[in-house]
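I have a structure I would like to understand better, so I am pasting it below and will then ask my questions one at a time.
Note that this complex is displayed minus one protein chain, with the remaining chains in position.
Moving on to chain A:
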Amino acid sequence: MKDMRYIRAASVTEVTDCLKKYGDKAKILAGGQSLVPLLRQRLARPGLLIDISRVADLKFIRKTKNTLKIGALTTHRQLETDPLIREHLPILADMEKQLASVQIRNLGTLGGNLCHADPAGDVAPALMALGAKLKLISATGARTMSVENFFKDFFETAIRPDEVLAEIDIPLLPDLGHAIYIKHSSRGVDTAIIGVGTFILKDHDTDTCKEIRLCVGAVGPVPIRAKNAEAVIRGKVVTGKTIAEAGKKAREEISPVSDLQGSAEYKKELIEVFIQRALKAASSGRRK
């Protein structure tokens, strides 16, 4: 860290030019709430920090016809308190309330959280449930990828060394769509022992489930979709019986790993319980 250099970028072009030049020798600094402790503990030792926190073009929350577009530098606290988010995607405001402490939410960014790729992160399962897409920019162009394909392993993502995450696009909920995020942790401010992001869309006439996504965080190297549990619910009316069965399926299909927050055995129990709670809450008929 002693010979680490620092650049304060003023524009997206400056960021991508720097990344093109320095590649994986450089590390992007956004809010710093995950990176600074890694630097202190010598777990990250970049030759260069590119501070992007003043790039104004990456700070926005905009509504289009079908999506909310969120700049990667939008802070957790902004998401928690923004009226557009509260109106259209209250799941995100709820999720942010449960994320770390207010001090950390004041500076930590949505993009930084995703790129840090902590398997126990709260943002990823919520965004996965919503079917969000990420826009990555490099000096040579831009590409879009789903949040689901973004995570590769513990603290590893599909982002290339020459790319910066610029924008998160989230589809607005359809009329009968409902999304929630629930979490379990020792204290409110602690990282998740388990986090479940859920999206359910029911048919207006038959009340059967048309679309479902169950996304579980903190139980593996990356957030996981409980696809067998989804299959139990999809096409059916959500009842106590199907909810119980889905919980069992999720427990069978996910093999959690032990971490500092909880043992694999404990997490296995929590998967069943939290999938059931998530389904119960998400299908209770409250709109959104």
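Definition applied: a residue touches a chain if its C-beta (ideal position, glycine included) is under 8 Å from a C-beta of that chain, and two chains touch if they have at least 3 such contacts; residues count from 1.
By our rule, contacts and distances are computed from a predicted model.
Student: Considering the UniProt annotation of the chain absent from this complex, which name among "Probable septum site-determining protein MinC", "ATP-binding cassette domain-containing protein", "ABC transporter permease" or "Glyceraldehyde dehydrogenase small chain" applies?
Tutor: Cross-referencing UniProt, the chain left out corresponds to "Glyceraldehyde dehydrogenase small chain".
Student: Tell me which residue among A:10, A:189 or A:257 touches the hidden chain in the full complex.
Tutor: For the chain that is not drawn, the touching residue is A:189.
Student: Have a look at A:4, A:56, A:84 or A:142 and name the one touching the chain we're not showing.
Tutor: Residue touching the absent chain, from the options given: A:4.
Student: Among A:12, A:36 or A:158, which one touches the chain that has been omitted from the display?
Tutor: A:36
Student: Tell me which of A:66, A:103, A:206 or A:239 is the one touching the absent chain.
Tutor: Touching the chain that is not displayed is residue A:103.
Student: List the chain A residues touching the unshown chain?
Tutor: So the residues of chain A touching the unseen chain are 1-6, 8, 29, 32-33, 36-37, 39-41, 49, 51, 53, 100-104, 106-107, 187-189.
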